[in-house]
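First comes the structure, then the notes that go with it.
Yeah, one chain of the complex is gone here, protein chain that is, but the others are all in their spots.
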């Protein structure tokens, strides 16, 4: 069922937690902005899909998980890796294609991996990681642990066969997977309404008798609460959930694409930016006297330093050795 | 919405039509029985999927079409070709692999084609013909004619990606396609409940805001009426419909598979046979004094002669010339 | 003669064929409103409208099948894959429906469809986005496979592919879209199955196609300048049907052969070429045929590793030295 976007008053006792959410969103935002600059300078190559505008989804959702849960994401996954615990340094180094990158410089922006933090990619074929996530969920059921899998994907992925086959199996077999659709309204230049017969992504759960929920993806607390409910359902009842988080992407589809143009207007973009997820939390915390300007300044400063360090690490990290071309094709 | 299985009293003015339906069902039944015998004698090879028990679906549905409409079916399609107008002789000859077969002996039981009757196969990969049917529907929209496409498939096909991708596009684009799912409860040895999270196939239309209907597939008149409604919707409003016809297969999945065994009991089979679609119509026609034993005997006699002729034709039809191996790979 | 980019040459071919034949339409992801992910379809939506330039959901299997189905009833669809990497999801429709329909139906149902889009590697797109599948499609009877190297060939071959009554796999190159070349004003087509000698020579034959034609030509220039070796560069243009006659006659003249391709070595296009050459010109060969291919690994993201994975003039020259025993 659709949940009210309403979110409980901020609870003073959770100030620490709110600060954590805010810091994570700031970290992601600044990481992406700096990555964008580096890309513009030609220091990052290939396709680079930024997450700016969607921070509340990854931060709200991943903070609802346990360390031993598994995370799968698409190619727009810098944020998910970082929030899951992968160091910004190794993520930035991966974008630079360096040996110190979290995928050894072989994966790049679209293929971040960090088994140490159960971050399992970084997948470039739309929809292809949904069955993979179900596979991890199957392994959890097979081993009878109480872990959970969360799988992030865009709204354009719901029209592809893998979505249908996966959700059916997950519901049929009772797999502990949270399918979190980040509905930012566009798949490249195609608005959801031009690609899907049903505009409410969460309603697609009806074909599988699967629990569903839609949530304001610009409200980090709402996302956190919705995900917490779904994670509980997966952990305790071992049932999957389809969550639709309504969000928005500020940048172009990738650094190679226009920010607006044929498919959306500058006005729409500017209007959306008024509902910025970071500003929103800042304001609410300020209203609740849980954050003063000084603390915010300190936080931003710390974030900036963390990214500076990541940049330095990435630049100093060596290129992979030439032999690396031929390693990791097969495991001996 | 689910329609009541109830069917209007037989209308004496339509006696001619009822007799046509009965004759078509008898023709299909006897064709399949004789094909089964020929297969047992090794005169037909490969996979041979018989339709016995499901006659009411193809007959009820295809009699709701116009000559210029298009028909797509799976590998269990002897009946659909025959009811659509392909001569039983060329269908039987195709099963025999002869040059006189409707596919020149190259297609066989699973790949019957007859462009003369807009019968477009005969497809062996589960789900693969749904997009093909949508393509024909797209062509109708493209040419702006008022033709309709009907696509028959089994209930096990609704769990595969092609079903989802196709129904979404058909609903999104407004394609005049009737998707008719023949729910005979089993996909080979797998009961629908063991493969689908939702047991009511028609409910899957919810993901596409598509019109749907479920109908008693053992009642030829009910199938005819439901299909007529869907065809009208396609022809006039150019909208697709998902119909679920609840039916049952009397034989094994194919001639190579057991009739019952691990996956279903002999008892279940015998019980189902009590609701035989042919007997059902016979009884109702008799009750309405629209068919006496004499007429029935004559009809059965005529059907038998038609099949005898088909058998003779198939046996006398020559093998394809050796050069045929290399023709039809490319159109010059 | 005006010079055009490979991109605009394709755009012209599409435009001209859509004007010529109302049964031709273009369908794929982002081909309309977005003007094409790589802008090959720029302006076509405005020119022909949404019924003939159709944006699709991300559903490769589905819309590829829609194309085949539309072809079954007489339309001539051009189905664009944003890249051929994604066509793996649709490959059942290409192999089991498009390639077999005419045969299974005993000759009743031709499938006049073109599947097109960029194949092979661009720059740092990593493993899942940098694959060349020529040899896969060429393996399938019922399909034709075309991979043009120049704007001139791209236009002439695409027009022919659209008019062909069989399913054609048309492989373009993201790295080729900006390549410039002369394209005649007057209408022309190029037959499928005809290779083209891009440079004449007498000492060694270099077989190539698509992006590797430029690589081979660079190598040929340097071979002449640096080693006085005269290389003949044969551009296959069409992989299936393969122009075996052109290959064999060149090798019979040069007695030496190097095959260059972007894809992986095992069962690649070059393997088939080697098979043909050693059968057709066994007694004329003075050295084994040597192949230059992409490295036998998934494509790495790192720029230097990626460069090392691709065929380049140095590798071609090294191969030529081997077949001419110059080292």
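Going in written order, the chains are labelled A, B and C, and every chain counts its residues from 1.
Keep this in mind: a contact is a pair of C-beta atoms (placed from the backbone, for glycine too) under 8 Å apart; a residue touches a chain by one contact, two chains touch by 3 or more.
Please read these numbers as outputs of a predicted model, since none were measured by experiment.
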Partner chains on view for the chain not depicted: A, B, C
Identified contact with the non-displayed chain, of A:30, A:80 or A:111: A:111
Residue in contact with the excluded chain [from A:26, A:48, A:65 or A:136]: A:136
Contact with the hidden chain (one of A:125, A:197, A:211 or A:278): A:125
Contact partner of the left-out chain, one of C:95, C:122 or C:316: C:95
Sole residue of C:26, C:138 or C:195 that reaches the chain not shown, by the stated touch rule: C:138
Chain not shown, touching residues in chain B: 45-47, 94, 97-98, 103, 105-111, 123-127, 156-157, 159-161, 187-190, 194-196, 262-263, 319-320, 322, 324-326, 329
Chain not shown, touching residues in chain C: 61, 85, 88-89, 91-92, 95-96, 99-100, 103-104, 126-128, 131, 135-136, 138-142, 240, 242, 263-264, 266-272, 274-275, 278-279, 282, 287-291, 296-298, 300
Touching residues on chain A - with respect to the absent chain: 70, 101-107, 111, 113-115, 120-125, 128, 130-139, 141-142, 161-162, 165-166, 168-169, 172, 327-332
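Here is the rule we use: only the chains that are shown with their structure count from here on.
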Chain B and chain C, separation of their C-alpha mean positions in angstrom: 41
Geometric centre distance via CA averages, chain B-chain A, whole Å: 46
Residues of chain A engaged with two or more neighbouring chains: 159-161, 195-196
For chain C, residues that touch 2 or more chains besides their own: 56-57, 59, 61-62
